[in-house]
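Mind having a look at this structure? Questions to follow.
Heads up, one of the protein chains got dropped from this complex, but the rest are sitting where they should.
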Amino acid sequence: MIYIKILFTGFSPFGLEKINPSWEAVKILPDNIKDIEIIKIMIPTVFEKSINNVDKAIQKYDPDVVISVGQAGGRFGINPERIAININDASICDNDGNQPIDTPVFKDGPTAYFTTLPIKSIVKDILKNNIFSSVSNTSGTFVCNHIMYGVLHLIATKYTHKTIRAGFIHVPFIPEQAISKVNQPYLELEKITEALRIAAISCYENKVDIKLIGGSVD
Amino acid sequence: MIYIKILFTGFSPFGLEKINPSWEAVKILPDNIKDIEIIKIMIPTVFEKSINNVDKAIQKYDPDVVISVGQAGGRFGINPERIAININDASICDNDGNQPIDTPVFKDGPTAYFTTLPIKSIVKDILKNNIFSSVSNTSGTFVCNHIMYGVLHLIATKYTHKTIRAGFIHVPFIPEQAISKVNQPYLELEKITEALRIAAISCYENKVDIKLIGGSVD
Amino acid sequence: MIYIKILFTGFSPFGLEKINPSWEAVKILPDNIKDIEIIKIMIPTVFEKSINNVDKAIQKYDPDVVISVGQAGGRFGINPERIAININDASICDNDGNQPIDTPVFKDGPTAYFTTLPIKSIVKDILKNNIFSSVSNTSGTFVCNHIMYGVLHLIATKYTHKTIRAGFIHVPFIPEQAISKVNQPYLELEKITEALRIAAISCYENKVDIKLIGGSVD
Partner (left out) sequence: MIYIKILFTGFSPFGLEKINPSWEAVKILPDNIKDIEIIKIMIPTVFEKSINNVDKAIQKYDPDVVISVGQAGGRFGINPERIAININDASICDNDGNQPIDTPVFKDGPTAYFTTLPIKSIVKDILKNNIFSSVSNTSGTFVCNHIMYGVLHLIATKYTHKTIRAGFIHVPFIPEQAISKVNQPYLELEKITEALRIAAISCYENKVDIKLIGGSVD
């Protein structure tokens, strides 16, 4: 029987928010889903430090898959990200007061990395469960993109002993956050966790992604 | 005195639209702006063909800068694009009926190209003229991204005799298009053309981009 | 002990929808909430017929409160309506093919009726349960406004034997409806039903509405 290990990371709250739905959802994932062992860590919303934390966790746990999760206020559904780009361009400060503008994540890194998660499969499986989901083509230029790029770069350059798949999933606000704002979309925390659980299974079942319409005109 | 040549491309209408604001705006640009010669061509909203047309135009005109312009229905302002990615993922058919799903633009190309236009300068200069503008981090996965990637790849691999700078600018609907829809943002055609004129001057004046806040959290 | 009877009405699906969240939510309300007896009827999304059905139900059940519920696609939360106006102005056909334009609901009726439900109390109580809610100042000009006006007019002119309070609550799409659309807000069916349950209790507990900020600038 094949048994795999998935490392999920969630962020600490940032900006004006008191909670971060990414960590709230990750932390209540079960420790085991079918033949998948789930490892869960919270990482700080801080440039570099966040990557260092995941670096250590990869060393410690030797996962087969790394799924980083982050908050995307204003989005309606679960968004597996297609690509991470080699740029830090912060419009607000991170939690340590850093605000890099147009600097690379890794100086010697390529322009971008495509996710190695089966994102079309994940979207299809989440939609089947009546939770809104679509592929996103930008993870921004803040710490979310930073961690996605960073982890893919570490895997491509440092953890080459086996094929570790990795990628990023953006999740909406949860009701507690949206209720104090005007007309902000949100998703129940349980739905987000359920979507992440489904994503874990999709990764387990789909080594290669499916071909499915899911692009964006602009 | 330095004299430069800028090739502007605009697209033919696609989807359900009868006009494409990108070509409408490009075609009424003046032939000369200060020391800039402006060359204007319409290209078909068709995978590959669009690139072939720009390829021929580069050969014919030997421009210093190539600015492709495309329609982004639903956006509020002028969006210089930061990055083009090596993927075709069409959610609708192009004008020749092609609908590639998750294929590369160029099989041997890198994952992505950053624009070589001074996008922060362009945004700053357009905003100074009271026209809404911001950097965008995704040009989608349809023909707009295709042409941006394609042109940057041609320049990187085929037109290496001099430094040709290139990139893409997304523009909103114009009033004629928005008026038949419900609550769709738009920009006057004259404003779009004015913004493109300003962008041309920014490219002329800024060989290197400025450092300016302009990133996106997600 | 005071015992009251609340008549809830929900609509049949209309337009392109296969279900109507108003009836879905109303039909699963419990038959009793504390000292409130809940009566539930489905009414057709049809001008006049809908009023005739509620008229018969008022005769049959002699309720103390009538709460009509309707679907408002595109809205984010639960919206108790402040006012009903004496106009039918249909932008689409009702389920019998009627499309009245600028006709009165009742020829001899006043321009408008204010709700007699404690809408500020309802909003406050629903928000306390982490479900988004706000007062709305328009119920449109289709069958939703029609039934709200119609019921208030019947109560003002025909059912004057006792003080029957009445009003209307608009509810968002549920996930099943929103998932096939792009970026449409929705609320879980259970949340909508929970909000209606809370509204029933608010009506029971607040004969007079509270003073609370809840207006709209435009």
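As written, the chains take the letters A, B and C, and residue 1 is the first residue of each chain.
Rule of thumb we're sticking to: a contact is a pair of C-beta atoms (placed from the backbone, for glycine too) under 8 Å apart; a residue touches a chain by one contact, two chains touch by 3 or more.
Computed from a prediction, not measured in an experiment: that's the story for all the values here.
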Exercise for the section: Specify the shown partners of the omitted chain in the complete complex. Expected result: B, C
Completion exercise
The listed residue (C:Ile6, C:Val46, C:Ile83 or C:Leu187) that touches the chain absent from the view is C:Ile83
Problem - Of B:Ile101, B:Leu127 or B:Ile201, the residue in touch with the unshown chain - result: B:Leu127
Problem - Among C:Lys40, C:His170 or C:Arg197, residue touching the chain not depicted - result: C:His170
Completion exercise
On chain C, the omitted chain is touched by residues 15, 70-75, 82-83, 85, 87-92, 99, 101-102, 110-114, 120, 135, 137-142, 144, 170, 209, 211-218
Fill in the blank from the handout: Missing-chain contacts on chain B, rising order, are 76, 127, 130-132, 175-176, 178-179, 183-185, 188
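By our rule, only the chains that are shown with their structure count from here on.
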Practice task
Tell me, please, which chain's centre (mean of its C-alpha atoms) is farthest from the centre of chain C?
Solution key: B
Exercise for the section: Give the identifier of the chain nearest to the protein's overall CA centre, each chain being represented by its own CA mean. Expected result: A
Problem - Interchain centroid distance [CA atoms averaged], chain A/chain C, Å - result: 41
Problem - Cα-centroid distance, chain A relative to chain B, in whole angstrom - result: 30
Completion exercise
Residues of chain B that touch two or more other chains sit at none
